[in-house]
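Okay, handing you the structure first.
Removed from the display is one protein chain of the complex; every other protein chain stays in position.
Note that the chains take the letters A and B in the order they are written out, and that residue 1 is the start of every chain.
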Amino acid sequence: MAVVSLNAIKRPGSKGHRPPPRFVPDKKMNFRERAIIFVPYVWMILFFLIPFLIIFKISFSVTEIAIPPYSPIITFEEGAMQIILHLENYTNIFTDPDGTYMRSYLKSIQVAAFSTILCLVIGYPIAWALASAKSATRNILFILVIMPSWTSFVVRIYAWMTILKRDGIINDILMTIGVIDTPIQLLQTDLAVYIGIVYCYLPYMVLPLFSALMKVDYSLIEAAQDLGCKPVKTFFQALVPQTKSGIIAGSMLVFIPAIGEYVIPELLGGKDSILIGRILWQEFFNNRDWPLASAVAITMLTVMAIPIIWFFKNQRKGDIR
Amino acid sequence: MNDSISNNASTTVSQGYRNVPGENIYAKQTHLPGERPGQKASPVEQNKKPILEIKGLTKNFSNFTAVNNVDLTIYEGEIFALLGSSGCGKSTLLRMLAGFEHPSDGQIILDGENIVDLPPYKRTLNMMFQSYALFPYMTVRQNIAFGLKQEHLSRDVINERVEKMLKLVHMEEYEDRKPYQLSGGQRQRVALARSLAKEPRLLLLDEPMGALDKKLREQMRLELVDIINSVGVTCLMVTHDQEEAMTMADRIAIMDRGEFVQIGGPREIYENPNCRFSAEFIGSVNMFDCTLTSSNLKHSVISCQDFPLPIELQHDIDIADGMPLSIAMRPEKVYISHEEPKQESNWCSGIVENIAYLGDISIYYVRLPSGRIITATLPNVDRFNVGFPTWDDQVYLSWDPESCIALTF
């Protein structure tokens, strides 16, 4: 009741009374603050933003035998400035008679999407098992799960090559127990690519899921169960919504880099695992066609625009909290 | 309108609250009965010199005004409390004094110097933070010495001052502990010692008991006041806990929506609230909407639809007859009895609807014939409360003419 002696102050729960939230400073930034912003800001504009503008520019030129090996877009002839935009690279990509580019884009998206789903399905139970362990065990388990990603990336792929090849361990075991008579082709298949991506990208899925699961309010789950919710329904209605930001972050951290993955399909994939990362690499290093490589990169960025925006929106929301 | 608030602050000394000129809705108020014997006047005497003067202080944030054109004077040696619910602007005001927020407008004059443009580290005042904000990587001793080290004092002077502070807060045997190895009460004492070590002109306390358990809080209040008094530092505290403000402070300012509602001693603001907000904010109160029937110099008659009989006061009310006003009645000043009073005013009858037994007192919820519920408290002087009214009893409520507070704002 309101009338309890002197304590009848209006706000309940005033014990946790906090000072007002940090306010936005209304005064102008001082010199020191400007100086602090300057270093990271300029670094990132110079080495991150400008490079993309350059890629964009070069994607409109054509390859030439010169240094650098592409035609200038802006030329000066008899004092007049000429701007020549070549659209050949883009038309090449979209109207290539073999359809190599378009096929590799679709393949990349397919591989990335399927790998993301695999990582999510495998990573969620792992993250849950980690998050619900006792804190002492959790530390050691956490280090154990993260440790492989501290070792060299190429070495990890190499390890799978030794396991998956014709006389590798898996074929050995399968032949010893008599499941197969002759070695089956594991290396240089799509299966190997999926294994490689899941193996290397799993930590990127597990970490955000883990931190989301650590913040879960378990009383909601208990409440759902208390109200007679079946486990599967509890999972999708009480746990998944609470870990949504972790799911989005983890999925995007796998999906976006996986689209452009080069090393894994190169080492584990077959001749038909032509993903877009490989195309870009080949155009650049083998064919030295920088403009076409740039156009491939710009097209790839366009494909990824939506997931990237989604990722950042999700991150921002997490910031505001 | 805020000019009158500044008047309030400075005129309190001589005049109290009754003859405040100006248009301030809060300050303009009815005439109240004279001070009763024993009620001490504002503890600030006229010859004390002001240590802090705030003039027209305003803080606008992008979408609201946290502090609106506030004036305040604080005198040497007093403990002053800013009291208000969260979001009333008291913390922003404190942060402006400490230098963590820059005012949009106005002056802060400490010892005759306008410190508005000084950064926090150049102000001669120190703050004790609500979370205590002890430096986690430093020991108790290092925490207390931190401020002194910034002044580049000699090691001997620092050690001597730190010893003094440790002794003052009885933390000598914990000097090598880290803050996270201390209990809440000990942390508070270290925080206090740290903020007193520099011998500030003004000590700011931000919710000093906010981080303590309720039990410990009551104990620490008196201890804190003892320490502050023994050092003799002037103190400005911010709190949302009225008990804390009333036990610790010499003067209290009630704040609401960035403005001062009332400034005065604890007794003054409890017994003589100047508006409905003050009356309802401090303690509990029964508030009735009434109409003034008649008023002359020594006698006012008020009618209220909740009471069949009129309410009579023994002073005049400075509004026209027939105008609405509110009557505030503290529950402890309402007498409850089985016997019908003899007088012709200032009582009513009702049915006991509920009783809340709190141990030291019981709160009676009495339903009037009009349907309104009035609360009255009875001290439980008898262990078995023999003869006390009980549920569904017909009871009579009465009050002294001096107990009612007429409020026109």
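Definition applied: a residue touches a chain if its C-beta (ideal position, glycine included) is under 8 Å from a C-beta of that chain, and two chains touch if they have at least 3 such contacts.
We take it that contacts and distances are computed from a predicted model.
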Practice task
One chain of this complex is missing from the view, so tell me which of "ABC transporter permease subunit", "Spermidine/putrescine import ATP-binding protein PotA", "Cytochrome ubiquinol oxidase subunit I" or "Dihydroorotate dehydrogenase B (NAD(+)), electron transfer subunit" is its UniProt name.
Solution key: "ABC transporter permease subunit"
Handout entry: Touch criterion as defined above, residue of B:S131, B:Q305, B:S337 or B:Q394 at the omitted chain
Key = B:S131
Problem - Footprint left on subunit A by the chain that the document does not show - result: 19, 22, 24-25, 29, 32-33, 36-37, 39-41, 43-45, 47-52, 54-55, 58, 68, 125-126, 128-130, 132-133, 135-136, 139-141, 143-145, 147-148, 150-163, 165, 167-169, 172, 199, 202, 218, 221-222, 225, 231-232, 234-235, 239, 252-253, 256-257, 259-263, 266-267, 277, 280-281, 284-285, 290, 293-294, 297, 300-301, 304, 308, 311-312, 315-316
Practice task
With the missing chain put back, which residues of subunit B would touch it? List them for me.
Solution key: 98-100, 119-123, 126-127, 129-131, 133-137, 146-147, 150-151, 174, 177-178, 180-186, 194-195, 198, 215-216, 219
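Assume only the chains that are shown with their structure count from here on.
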Problem - Computed distance of Cα centres, subunit B from subunit A, in Å - result: 56
